[in-house]
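Take a look at the structure set out below.
Omission of a single protein chain aside, the complex is shown with its protein chains in their original locations.
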Amino acid sequence: MTPAQPVTADRQPLLALQGIRAAYGNIDVLHGVDLDVPRGAVVALLGPNGAGKSTTLKVACGLMAPKAGKVLVAGRDVTGARAEDLARRGLVTIPEGKGVFPNLTVRENLVVATYGGQKLAAIEAVAYERFPRLKERRNQLAGTMSGGEQQMLAMARGLASNPAILLLDELSMGLAPLVVEELYEIVAQIARSGVSILVIEQFARTVLGVADVAVIMLNGRVRSIGTPQEIEAELSSAYLGG
Amino acid sequence: MALLETRGLSIRFGGHLAVSDVDLDVEAGLVTGLIGPNGAGKTTTFNLICGVLSPTGGRVSLDGRQIGSLGTHERARLGIGRTFQRLEVFSSMTVRENVLVGAEIRQGWARFGHSEPPLLAAGGDPSLDEEVDLLVDRLGLGPVADTRVGSLPTGQARLVEIARALAIRPRVLLLDEPASGLDDSETHHLGDLMVQLATAGLAILLVEHDVPLVMKVCSHVFVLDFGQVIASGTPAEVQQNETVQAAYLGSAS
Partner (left out) sequence: MHQFLQYTIIGIPLAAVYAISATGLVVTYTISGIFNFAHGAIGMLAAFAYWQIHVGWGLPSWLAFILVVFVIAPLFGALIERLLIRGIEGASEVITIVVTTSLMIGLLGLANLVWPPGENRNVVGFFNDTKAISIFGVNVTVHRLIMVGVAVVVVGLLWLLLNRTRIGVAMRAVVDDRALLQLNGGRPGLVSMFSWALGSSLAAVAGILIAPTLNLQPITLTLMVVTAYAAAAIGRLRSLPWTFLGALILGLGESWLKGLIQTSWTIGSFQLDKLGSAFSPIVLLVAILFLPQPRLRSAGQQQQREHWKVPSMRTAVVGAVALLAVAVGVALLLNPTRQLLLVDGLFFALVSLSLVPLTGYAGQISLAQITFAGIGGVATAMIGAQFEPLNVIAAVAITAIFGALVALPALRLQGIYLALATAALAMLMYELVFLQDLIMPANSRQVPPLGVGDWLGVGEWSVSSSLAQIVVLAVAFGLCGIGLVKLRRGRWGRRLTAMKDSPVACATLGLSLTRTKVATFALSAGIAGLAGAIAGQTLTTDQLRFEANFPITVFAVVGGVGVVSGALIGGLMLGVLPVMNSVFATNAIGFFKVFEIPVSKLTAVLPGLMGVSLGRNPTGISPQIEAGFAPMLRSRVATIGSIIAIPIVWVLAYTEVIDGWTFLAVLATLLGLLPALAVLVSGTLASRRAAVTTILAVVGLAGAFVLPWATLSESSNAIRFCALVAYGVVVGIAATATAGLFEVPEELRPPSPDMIGITSPLGRTDAVEAERALGFREGELVGR
């Protein structure tokens, strides 16, 4: 096993997927996906349902092993590494729609976040400072909070565990537009602090405002990559076909 | 009155209203679209119509008859067929066997009631084997007829589900994202097939993310968001609707 990949380009991405093929059982979902998340950039991964966005993310965070292809973190091949190992090493993922443990209290949710190495007190401090509402509810079961508050809790974990790379899946799922806007404000802030972010979003327009690069996926392949402006023009045809 | 109607259909999961007060009309002889963003409640609506889930409120009627209290298999016997978004194929069997099982099960219960004529055979009542061959052929599955379904790509597995659902000779067919995983020519072929089935008298309710396909085959479209119908009308009307645009793309920030 090679300890590190040779430097071939001067803009090596922090997270890179190369030729990823993935399948559930015998059913192929990804047919060779190439995707780079440059350091400090926000990459928006767009596309209609069933395009393979979430599967791409599962491969990136280690929850799913690809059939073929490579996952590189900071240029190093981590294909097949376990999700918990990657998480402990700074690759933080907030999965779709359920980034919290509903039957744990807010505080206990943050206890689980300490696996990254931070002290609970430090995590609590960051979380409650950014989201004062969570402090009020720290002994409440996460599942009994509103959708927006739950998503804030999930984001708080992402914030406080000091990630190098943040993967976000459908932050806006089932949330009111105002809350979504607020959440993306925070994403933008995190991005400004230098974290590389890969964000999957169905509501394309919402995310294009904060993205540096946008990628459209269709049927398990990357269809186009471009600046948000370029991609916005393509959106309607990809989504509504008109 | 439409062949399949839902009135005030609702279901609550915990504190969350997944489907709320949904009224749908699915007419015989037409393809009706049901679209909406992820998590809008489309598949849940399907589950309520075919009895996999029990609604917390509202009614489902088929041809004027209330079917809300019937079990899944009883509704199927009255003529509701469906496919699944997350595949529910019989993966250890071949394509042909999948369709055959559907036809055999239908033959088992059809003895007790009247049987619809097969939609795709132009007149006449074919034997079980002929009917299965016909369905396999019409869905373009001939070349893989003896392949185990578990080893097929998603797209073809979806076609198997359609063929299997047609094998019970339904009056209403609920299709849950049948085109996802199909290539352009397969999608085109599927669109033609849907139109043809509808012309033969079938009522089709189509959930699909491939919007061009929906625009092409549907005569009427319902748009679902947050479990509610936010718009309905002809494809063109729906496409121009600003609420729909916002629901799909989000409001520009």
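Going in written order, the chains are labelled A and B, and every chain counts its residues from 1.
Heads up, the rule we're going with is that a contact is a pair of C-beta atoms (placed from the backbone, for glycine too) under 8 Å apart; a residue touches a chain by one contact, two chains touch by 3 or more.
No experiment lies behind these values; they were computed from the predicted model shown.
Q: Tell me the shown chains the invisible chain touches, ordered by label.
A: Counting the whole assembly, the omitted chain is in touch with A, B.
Q: Identify the residue among B:Arg77, B:Arg138, B:Arg158 or B:His209 that touches the chain left out of the display.
A: Among B:Arg77, B:Arg138, B:Arg158 or B:His209, only B:Arg77 touches the chain that is not shown.
Q: Based on the whole complex, identify which of A:Val29, A:Val43, A:Val59 or A:Val73 touches the chain you can't see.
A: Of all options in A:Val29, A:Val43, A:Val59 or A:Val73, contact with the hidden chain holds for A:Val73.
Q: On subunit A, what residues meet the omitted chain?
A: 1, 3-4, 7, 10-12, 14, 25, 39-40, 61-63, 65, 73-95, 98-104, 108, 111-117, 157, 162, 164-165, 193-196
Q: Footprint of the hidden chain on subunit B, which residues?
A: Residue positions of subunit B that touch the missing chain: 50-53, 71-74, 76-77, 80-82, 84, 86-93, 97-98, 100-102, 104-106, 108-109, 150, 161, 164-165, 167-168.
The rule is short, and it goes like this: only the chains that are shown with their structure count from here on.
Q: Let me have the rounded angstrom distance from the C-alpha centre of subunit A over to the C-alpha centre of subunit B, please.
A: For subunit A versus subunit B, the centre distance works out to 33 Å.
Q: Which positions of subunit A touch subunit B when the two form their complex?
A: Residues of subunit A touching subunit B: 25-29, 48-50, 97, 143, 170, 172-174, 177, 180-181, 184, 201-207, 209, 219, 235-236, 239-242.
Q: Show me the residue ranges of subunit B that touch subunit A in the complex, using the header's touch definition.
A: Touching subunit A from subunit B are residues 14, 16, 37-39, 87, 91, 150-154, 157, 177, 180-181, 183, 209-215, 226, 239, 245, 248-253.
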